[in-house]
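Of the protein chains in this complex, all but one are displayed in their positions.
Naming follows writing order (A, B, C, D and E), and every chain is counted from residue 1.
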Amino acid sequence: MDQSVREPPSGVWPAGLTRVPYWVYRDPDVARDEQGRIFEGPSWHYLCLEIDVPEVGDFRTTSMGAMPVVVARAEDGAIVAFENRCAHRGSLICLDDGGKVKDFQCVYHAWRYDLRGNLTSIAFRRGVNGQGGMPDDFRMEAHGPRKLRTTVLCGLVFGTLAADGPDLESTIGPEVLVRLKRVLHKKVEVIGRFTQHMPCNWKLYMENVRDTYHASLLHTFFTTFRITRLSQGGGVMVGENGVAHASTTLAAAKGPDDSYAGMRADNQGFRLRDPSFMEAVSEFNDSINLQILSVFPGFILQQIHNALAVRQIVPRGVDSMDLHWTYLGFADDTPALRAMRLKQGNLAGPAGFVSMEDGAVGGFVQRGIAAADQEASVVEMGGATADSAATRATEASVRGFWKAWRAGMGV
Amino acid sequence: MDQSVREPPSGVWPAGLTRVPYWVYRDPDVARDEQGRIFEGPSWHYLCLEIDVPEVGDFRTTSMGAMPVVVARAEDGAIVAFENRCAHRGSLICLDDGGKVKDFQCVYHAWRYDLRGNLTSIAFRRGVNGQGGMPDDFRMEAHGPRKLRTTVLCGLVFGTLAADGPDLESTIGPEVLVRLKRVLHKKVEVIGRFTQHMPCNWKLYMENVRDTYHASLLHTFFTTFRITRLSQGGGVMVGENGVAHASTTLAAAKGPDDSYAGMRADNQGFRLRDPSFMEAVSEFNDSINLQILSVFPGFILQQIHNALAVRQIVPRGVDSMDLHWTYLGFADDTPALRAMRLKQGNLAGPAGFVSMEDGAVGGFVQRGIAAADQEASVVEMGGATADSAATRATEASVRGFWKAWRAGMGV
Amino acid sequence: MDQSVREPPSGVWPAGLTRVPYWVYRDPDVARDEQGRIFEGPSWHYLCLEIDVPEVGDFRTTSMGAMPVVVARAEDGAIVAFENRCAHRGSLICLDDGGKVKDFQCVYHAWRYDLRGNLTSIAFRRGVNGQGGMPDDFRMEAHGPRKLRTTVLCGLVFGTLAADGPDLESTIGPEVLVRLKRVLHKKVEVIGRFTQHMPCNWKLYMENVRDTYHASLLHTFFTTFRITRLSQGGGVMVGENGVAHASTTLAAAKGPDDSYAGMRADNQGFRLRDPSFMEAVSEFNDSINLQILSVFPGFILQQIHNALAVRQIVPRGVDSMDLHWTYLGFADDTPALRAMRLKQGNLAGPAGFVSMEDGAVGGFVQRGIAAADQEASVVEMGGATADSAATRATEASVRGFWKAWRAGMGV
Amino acid sequence: MLMEIVALSGACSAAIDSGRLEDWPGFFLDRCLYKVTTADNYEKGYEAGLIYADSRAMLEDRIAALREANIYERQRYRHIVGMPSIVGEADGLVAVETSFLVVRTMRDGEMMIFAAGVYLDKVRRDAAGAWRYAERIVVCDSQRFDTLLAIPL
Amino acid sequence: MLMEIVALSGACSAAIDSGRLEDWPGFFLDRCLYKVTTADNYEKGYEAGLIYADSRAMLEDRIAALREANIYERQRYRHIVGMPSIVGEADGLVAVETSFLVVRTMRDGEMMIFAAGVYLDKVRRDAAGAWRYAERIVVCDSQRFDTLLAIPL
Partner (left out) sequence: MLMEIVALSGACSAAIDSGRLEDWPGFFLDRCLYKVTTADNYEKGYEAGLIYADSRAMLEDRIAALREANIYERQRYRHIVGMPSIVGEADGLVAVETSFLVVRTMRDGEMMIFAAGVYLDKVRRDAAGAWRYAERIVVCDSQRFDTLLAIPL
């Protein structure tokens, strides 16, 4: 449905963090403003992995919301990024996912850019035989794609259009930063890339990621095999500004647990014929089974047993998005550990036993609220605040998402 | 076309009922307002058949415009309906066309509802080990999907969001009500269900249904085999409020009829090699060949010889709709009569000899008016009023549709 | 992306012709206004070829932007055109690409029109047995589809809704008119028709056509085989009003030419194994290899060696368009010349060695500017004016396009 | 035999796709059943079809109606059918199942997946020894049909 | 042999398309490799798959999970597969490549091209002499998957 909604976004936001009006997922004007205020705004956006551009001249294309972006390794070894839009008449400068170049040349009229996106030459700038060409006073340095400010953290490349503002680490905050470094503590290696299209507004997926309440209720597999249950130890951390979150689940106690008695999710009748892929290898020197971490608006880091992945959210219109999965291993994985990661790939991803539902549930909401622009969701589990908690039976992190979103949107 | 139209809908409606400005079929804002004022407004909407939910716990999903709806048979045997949207964070509560349940459980966080859509339990409402959970003052009875007011008429289930207002029978009016009861006079049985997608605004299809003028001119088959000709007896009834209509055609006189001389529709050269399926069985103790009945905005009841069906209109965006066909027989059909219904299924439906054109002609109009937002249709056949008439050579019922629509929209 | 853009179109246009704000390619409101001001405005629009309707009763359907149009040969031999929309309730009057008729009959209710689009009869106008029918005072002559003013130039049929205003020849201007007559100097014959869908706003394609700067830089084949290089003779003509343009390239000098040294486009390593199709036959008694001519908003005439074609632009929404190709030969082609045209069909068209990139580059821009509504393209090659030039190293003709567009839009 | 049935199925599709609709009824026996339904209807045992013919004459009538009576915009089908699998055989009547996909192309060039599903066929040799359809139940995977179903599947 | 492999591939697709998912693992050997990946991953040598199973038991577990654990909306697949081509053979193990197309139909009737690509298969006869998959690498042309991949390809 491409129609805008009944109420104007402004001025109708309920007080507090416990209600989210449904028009926020449906109004094309909201999506348009998000592009300007969030994706081209002060937020930090995940762009790619540092290992995607290992050497000078390596580049990779990505995006910040609707804005196409090029990330490149410059001559001095710095990782730089700029809008993937030619300064001349707007063509994409790079047409592939990545590669290696000496410099960039737009296919349309062959304008050239150095690895930092500086315009360096204009074909026939002086014309031909003294005819045509660019005006003498044309200053190439005054033209070029928009440049990003970039930073690299634990092998992750982030960028923002904001020339200044808080750095990424302080934006994430110390508590979640520790969780990030816990997983990405050494050199990673890509073992797979997939894109998952979801028929929902991007915020519904990010809420789902930060929603520690749903996992064991939606994902029977989690509950049945005690990968994560609300009755297992762990909790959720939410940054002061709501931007970052991390949730953890500790290995389950062996004893009986009737906290899910009578719920669909607790399917004791279900047994595996080949449970080998559930024999997780402890590799982080702690008892954390599962850790999900996110940075507003679109970055997710996943550790489910030995299944590691980063995910990037790219909105595509108001009711549709792409989720870019990068499955990871460590460069020094033993063959046995790598083999285990491959098997545990069955847990997460678009076909994952404990994640496939997340691909669909956003669509269930998008369709459920098709006529509910006047209604609001109820986000009261665990109270009204967005604080860290020692339980996952809370929507604190979801409220944190809205704290960050409203700050970004000025709502 | 996702662009809005030149004129704002308000204030430009021509006087009287004989002109319909074309922007009414093209403007996304009109579609949005229709959802609020008509589909979520005081109109009565066909939801399903009573036999779709025969026993306690049986449910069926349907919709009122864009609003997803659940119809269920409650413990006390009453047929109830509510919005198919979870009170928590908006997921669809039911994910299939129908089924049988003890109660409803949302897949996302396992909130439960009774058969009437009352919220009855919240997973981990009290949290875990005293942590998390819902605030103590959270009142479940204050939350829940929107409830519909429902009524059952001749085995048809209708619903509305309007808590009060005229009942369905008086809305339909006595004259058309008799026509409805004529057909649905005993227990029906579903013999087929199909959905037909049409590339047009929903109003173009409903106008077509109520358009007694077009049938014998568009559908050659009707004319050639004298199923309905304007020169045959019968007429059209239109309720006072324009909401309901019924048109009837009496069996043709045998004699010659040159009223279609020279028209495409009168194809005397066309003969059937196997006319067996045209040997209609008279089952209503009258000489009515054909009766088409509608209730604004989206219900149609069809009797063409022995081919019986109900049709439900579901708009899908401003230039697209789905028509849900339910082919019917009576529970006590003899094998011979049932066999005849199956053969006469060739007459109506998406592949029907006398109806396939109706699937296309709405699109012909939608494309014909692509640049005509400043123009209006001419609806003057049979005068300027929306009164019942003893002829079908009139657009009275189409004007009745617009009377009802404008009342609903406040235009 | 169906969302409207940040800035309202009006009032933000940069001074001069050297900057084009990118929202002009993305805003649905701009597309809507273009339909009214340009496609239904005073511009002349290419409709079809005169040979498409050779005899009385022949018709062909086409469109002016979103408006469906019928072109017909009337009884008096005149070529007439009218909106393909029934005066009754808006159905398309003609449902096929073309054909031959006595008169037109709308399929919906059989209203009839003569070959000029005049409403001539209304089915059951007088009702049946004195009941129904149209009001006595209904005047058929007051109703009918909108008529176009048409003109035929060199076998090309153009039309406009503007009842008066400058004729086509003076709109094109004398200089370009000579170029048009150079190619279409005798009776043509259709040898192929194809439609190419492009994922871009229609203006991006028309800019590309008028962009004499890009050809030898984007299309390696052009450069490598010296079909057109900026260093070859020729130039570009732009009408005073910017409406029409023609660019020409003279046969290349044989000597070395290092003006493309180091550019991707100059691929000296590339040789043809069967160069027979490059052996162009000189048929216009001049040394012009290549001539591209356009008339605002949507007509293009192509001569590349012996590959002749007309192209018609039909916008389909704000970010999509169809390009209708009609490949031409002359009625008196020798078999050898015709055979050469067939082989040279490999040069142009959706699969053309020197044109396939034009099908993609508009999409590269559309995606490149997805977040650039605040930015503008730089159109300064060859200065700031839209004057004819003796070089193609200029964007003069592109600026001319915007001169014409802004006049039409009143921006 | 399999390759003969492949040829029958291919010839039947080719007649439709190339517009030789008049040839299509000829692939059926005089007494036959041709029905177009959907998987949901089939599984629920709903008997009605979008098209329901119990004689070749009814198939000929449908083609005649498409030619002489019904109005629909110019369109083409393209059948892509899988390898038939023979699922049963009894006194000369062979039960065959074949997956199919039909792409519809409209006059303006718009293409869409119009139908996908499985043909549940019963074939036997006619008097002349040629394989013909005694029964063809067209079970479409989707409940939804775009615009109209004019040309048979 | 080719026609036997055609029959194997057809039977495997038919089991999925007709909802007999429990029959599907039976077309594989006890020790086997079933992986769903994409052309880009395959060409880059990325080992991970969306689905990765190295035993028939893992395939049985996936079907059991789809039946008993996972939530997804009712949907159907329709496989249209090309003619297999035999690309190699060594001590009873036959390497086969087969192009495929899968149309997915959702409960509401929406159809889409869900996947297209090529099956890179290794088949051999099992103890009973029936052709079975020792390896099936499903290489999808597209990187993008709509909503979720529940039912195997």
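Note that in this section a residue touches a chain if its C-beta (ideal position, glycine included) is under 8 Å from a C-beta of that chain, and two chains touch if they have at least 3 such contacts.
None of these values were measured; they are calculated from a predicted model.
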Q: Over the full complex, note down every shown chain the hidden chain is touching.
A: A, C, D, E
**Q.** Touching the absent chain when the full complex is considered, from C:28, C:117, C:173 or C:345
**A.** C:345
**Q.** Listed residues A:31, A:107 or A:236, member touching the removed chain
**A.** A:107
Q. Hey, which of A:195, A:306, A:326 or A:346 is the one touching the hidden chain?
A. A:195
Q. If you put the missing chain back, which residues of chain E would it touch?
A. 2, 39, 80, 82-83, 85, 97, 99-101, 113, 116-118, 141-144
**Q.** Residue numbers in chain C that touch the chain omitted from display
**A.** 190-199, 218, 220-221, 224, 267, 269-270, 272-274, 276-277, 322, 327, 338, 341-343, 345-346, 349-351, 353, 356-357, 359-361, 363
Q | Hidden partner chain, residues of chain D it touches | A | 3, 6-7, 10-11, 13-14, 17-18, 76, 78-81, 83, 101, 103, 105, 108-113
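FYI, only the chains that are shown with their structure count from here on.
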Q. Which contact partners do chain A and chain B have in common?
A. C, E
Q | Pair with more cross-chain C-beta pairs in contact, given A-E and B-E | A | A-E
**Q.** Chain separated most widely from chain C, comparing mean CA positions
**A.** E
Q.
Taking each chain's centre as the mean of its C-alpha atoms, which one ends up farthest from the centre of chain D?
A. A
**Q.** Computed distance of Cα centres, chain D from chain B, in Å
**A.** 30
Q. What are the residues of chain A that contact at least two other chains?
A. 2, 218, 357, 361
Q: Indicate the residues of chain E shared as contacts by at least two other chains.
A: 71, 73, 108-109
Q. Every pair of chains that touch: which are they?
A. A-B, A-C, A-E, B-C, B-D, B-E, C-D, D-E
